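Just one protein chain is left out here, and the rest sit where they should.
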Amino acid sequence: MKNKLFKLLALFAMASMILTACGGGKAAAPAEKVKVVIFVGMGTGTDPDQVDAQNKLAEKYNTTHDNIQIEFLIVPHTEYATRYLAMLSGGNAPQLVGPNGISSVAEFFDTWEDVTPYIKADNLDLSDFYGPAVELNTYPDKNTGLPLGLYPSFLFYNKDLFDAAGVDYPTHDFNDKSWTMDKLREDAMKLTLDKNGKNATDPAFDPANIVQYGYDDSWDGMRGTLADWGAENVGRPTSADYKTATADNPQWQQGLQWISDGVWKDHFIGGADIQAGRDSAGTDPFGPGTTGMFYSHTWYMAEGLHGLTFSADIAPVPYNPQGKRIARIDADNFTIPKDAKHKQEAWEVMKWLTSPEIIVDVCRIYGCIPARKSVAGKYLEQLKTDYPGIDYDVIFKSIDYLDKPNNEEWIPEWSKIEDALNNGLSLVYSGQEKDAKKVLTDANAEVQKILDEYWATHK
Amino acid sequence: MTQSSKSPSDPKARQRSFTGIQTQTLIVKSITTFVLAAGAAIIMIPFLYLLSTSVKSRDQLRQSPPPLIPMAADMVNINGTDEPLYHVTVNGQASDMALIKFRPGGKALFVDPAAPETTYELVIANQTAIRHVEIHFENYPEALKQMKFSKLLLNTLLVTFLGMAGMLFSCSLVAYGFSRFRAPWLNVLFILLLSTIMLPSQVRLIPTYVFFNKLGWVDTLLPLIVPQFFANAYDVFLLRQFFMTIPLELDDAAKIDGASPMQTLMYIIIPQARPALVSVAIFHFLYAWNDFYEPLIYLHSPEKWTLAVGLQTFNALYAVNTNYIMAASVVMILPPIILYFLAQKIFTQGVVFTGIKG
Partner (left out) sequence: MNFSPGKRPLSLSRREALWAYAFIAPWTIGFIIFTIGPMLASLFFSFTDYNIVDSPRWIGATNYVNLFHDDLFWHALGITFKFAAIALPLGLVFSYMIAVLLNSKISGINIWRTVYFLPSVIAGVAVALLWARIFDSKFGILNPFLEKLGIQGPGWFSDPHWAMSALVIMSLWGVGGNVIIYLAGLQGVPTDLYEAAKVDGATAWQRFWYITLPMTTPVIFYNLVLGLIGTFQYFTEVYVISNGTGGPARATLFYNLYLYQNAFRYFHMGYASTMAWVLFIIVLGLTLLIFRSSDLWVYYEGQIKGK
C-alpha cells in the first residue's frame, strides 16, 4: 500500500511538471500590435486602487489605438531594483518605465535612452510644459523623458492645534518676509505640548513626555531636508563637476543644526523614536493630529488630506536665513530603457501619457500636478472636488521656488552617497551625534571617498 | 544501547512508591503547563495587535496612542462639517455637545447640536469625548478582493504542493543516498551540497534569472516548482540526520529478506522517519507559501502571482494600507496553522522501535 502511495506521489509529481510546463509554454499570441510594457514600481503606482486605475487607462489606450498595445507591469515597490536589473540583464527590458521620480531616474541614469532625437524628429512643441518640469529631465548628455507631473512642497498645518495654542496660522502670503525658519521654530515650540499641556517655551515643559510636536520633516532624506537652506549647490552635495564633496557647506550645517536643536534642545521635532512609533502604527506624521506643521509634497495629499479628524490647510515654506525661499520639488516622468526593443512605440505611448487630453487623468492616479500649463484650469477644478477648502494658490506658486540643482538630481554613485548622507541624518535623529558640523564633516569625508573611487575608474 | 546502560540502576529508586511518582509527574506537568502558558501569552500578545489592526479603518490607524480595541469618536453634523461629541457639564447641567473650535489654554468652543447658534467656551480636560467601539470586518473581504486572493490562491497552492511533492520525493532519495551507503567522494559531495546554501543567493540571482529566461520559464510557475524536484540542502541534510538515527539492523534485516535498497527506503526508512518527513513538508509549505522574493522576480503578470507577492503590493509608496496588510496576513497564516495542527497527529504517534537490540 505504501508502495502504491509512493508511486502515486511520483506520478503526481511528474504529471504536475508536465502540466505546469504546458501552462508555461503558452507563448504570447501572435500579435499584430506591438506590445509596450510599462514598468511600474520605481515610485508610486503600485497601490491596489492605482493598479485598477492604470488597467482602465490601458484599456482606454488599447481600444483607441490599432498599432500599439500597452500593459502596465506592476512590480511591488520594495523590489523594483532587483526586478528591473534582472529584466535588463535577461534581455527582456520593459519598453517604458514610470512614473519615475527624479531619484529613480538618477539611480538608473545610465540605462535610459536620450529622447532628444525623438523630440526633434517629431518637431514636438515643449512650450506647453512648465519650464522647470522640462529642465528637471534635461541633463548635459541627455533628456530622460517628457515631463508628466510636478510635486511642489509646502507645509501642511493643523488648524485645530494652532487654534488651541492661540498661534496665528502660517501666512499664505508668499511675499511676507517675516515668515522665516526662526518664526517657524517659535510657532512650532508653542505648538509642542507635554502631557501636562505645557508648551515647549514653558520652563516647566517636560521633554520626556511630549504628546504633540510642532513640526516634522522626517519623510525626506538629508539632501531634501537641507536643500531649502540655500547652499551654493542647493540640493546637490557636490561641486558642479561632481568631483568635490560639498556636503559640509555652512548652509547645510546651519540647517542640520536647526533640526538637531529642534529635536534635542527646543523639542519641537520628534526624534527617531517618534518616527519609529509612527511607522509601527503604519501611519503618517500628520494624520494622527499630533503634528502642528508637516513639510511634504503634493504626493502626500491623497493620503494625508483625506479623512482627517481636524481641519487642515497648506502654507508656503518659510524664508531661509539667506533671505531666500526654496521649496524643494519632486517630479515624475516616464523613461525608455536603452535596451527596450520597441523604442519608437514606447515614445508614442510616452507622448500619449503626457498629452493634454490624458495628462490630467494620469496625474490623478499618481497625485501630481500635470506638467502642462494648458490643463491647469482643468486640474484646479479637480483639486476643488478632491480637496475642498484648501489654498490651491500655495500649490501652484510653490513651483516657482523649486530647488536647483534639485535634491534628487543625478550625481555619481547616487544611491551610495544618498545612504552615506542619510546615515548622518539618522545619527542626528537618533541622538547619536547632535553636532551638525561633526556629522556633516564625517559624511562629507565619506562622500569624497566615494567620489574619488568613482573618478578613479571613470574617464 | 550504550547510553542507557550508563544510567544507574539504583535499586531504591525502583522501590519508589507508585503514588509518589504520580504526584511527582503531576507537579512536573503543572509546572510545564504554567511555563508554556506564560510563553504562549508572550507569543499571543503581538497577535492581538495584528487582529486589532486588521479591523481598524484608516482613521482609526491614526489614533495615537493606538487603542487595542478599535474605537471611534461619535460625530455630529454642525453646519455641514462633522464635529466630535462630548459629554459636557455647563453650569452643573450635563449634556452632549459638539466641539467646534479649539481655543488657547486647553479650552474649546462647544455647541448644542440642537441649537448650534450658542457657543460655550469650556475646558476640554473637564469634558469626556464620546467614543464607541467600531470594528471594520469589511477590511477582510476588501483586502482579499484587492489582492485578488482567490485568483492567486490557485497559483500559490500549485507552487506549494507541487513543490512539496517534488521536494519530498527527491530529498528522500538523496538523503538516503547520503546516509546509508559508502562511496568515494560521498562526503565531499555532501559538503558540496551544503555549500550551495552558503553562498548568498543575491549574487546568483541575475545569472539564474538569465538562465530561466533563456529557457523561456520567466513569467511561468516553473522556476518555482521544477528545481524542487532536484533536492535541496536544507531538507536533504535534515532527512539525512534522521535517517542516520535509524538503527542499521533494520536495513540488515530487510536485506536478508531480499529487499532492494529502494524497497528498504520505502518500507523501513520512510515509515521510521515520518516525523522528519512531516517537518520538512511543513517547512516547505511555509517557505513556498510565504516566499515573495523569487515569485516576485520571476512572475511578471499579476494573474500568475502568488499570495505572498499580492500581499507585498500593499506595501506601496505613500500609501497607508496597514489594516489591509494585517487582514490579509491573518488570512494567510490560517492555512499553515491548520496544516500544522493537523500534522500533529502524525507527530504525536511517535516512533517506537521494537524487537531491535532488545
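Each chain carries a letter (A and B) given by its place in the written order, and its residues are counted from 1.
Here is the rule we use: a residue touches a chain if its C-beta (ideal position, glycine included) is under 8 Å from a C-beta of that chain, and two chains touch if they have at least 3 such contacts.
Everything numeric here is computed off the predicted structure, so don't read it as measured data.
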Option from B:124, B:231 or B:319 whose C-beta touches the chain left out:
B:231
Answer key for A:64, A:175, A:385 or A:457 versus the chain not shown reads A:457
Hey, which of B:50, B:100 or B:130 is the one touching the hidden chain?
B:50
Identify the residue among B:87, B:145 or B:204 that touches the chain left out of the display.
B:204
Chain not shown: contacting residue from A:261, A:419 or A:435:
A:419
On subunit B, the omitted chain is touched by residues 1, 3-4, 6-14, 16, 28-29, 32-33, 35-36, 39-40, 42-47, 49-50, 53, 64-66, 170, 173-174, 176-184, 186-187, 189, 191-200, 202-204, 206-208, 211, 227, 229-231, 234, 236-238, 241-248, 250-251, 261, 265, 273, 275-276, 278-279, 282-283, 286, 290, 292, 308, 311-312, 314-315, 322, 325-326, 329, 333, 336-337, 340-341, 344, 347-348, 350-354, 358
Please give every residue of subunit A in contact with the chain that is not shown.
78, 81-82, 85, 88-89, 108, 110-111, 271-277, 279-282, 413, 415-416, 419, 422-423, 426-427, 429-430, 432, 457
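Here is the rule we use: only the chains that are shown with their structure count from here on.
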For subunit B, which residues are in contact with subunit A within the complex?
53, 58-59, 61-64, 66, 73, 81, 84, 101-106, 108, 125, 146-147, 158, 162, 165-166, 168-169, 205-206, 209-210, 213, 216-222, 225-226, 229, 266-267, 270-271, 292-293, 296-297, 300, 302, 309, 312-325
Per the touch rule, the subunit A residues reaching subunit B in their complex are 2-3, 6, 9-10, 12-13, 16-17, 20-21, 23-25, 27, 43-51, 73-79, 82-83, 85-86, 89-92, 160-161, 163-166, 197, 277, 281-284, 287-290, 299-300, 302-303, 306-307, 309, 311, 367
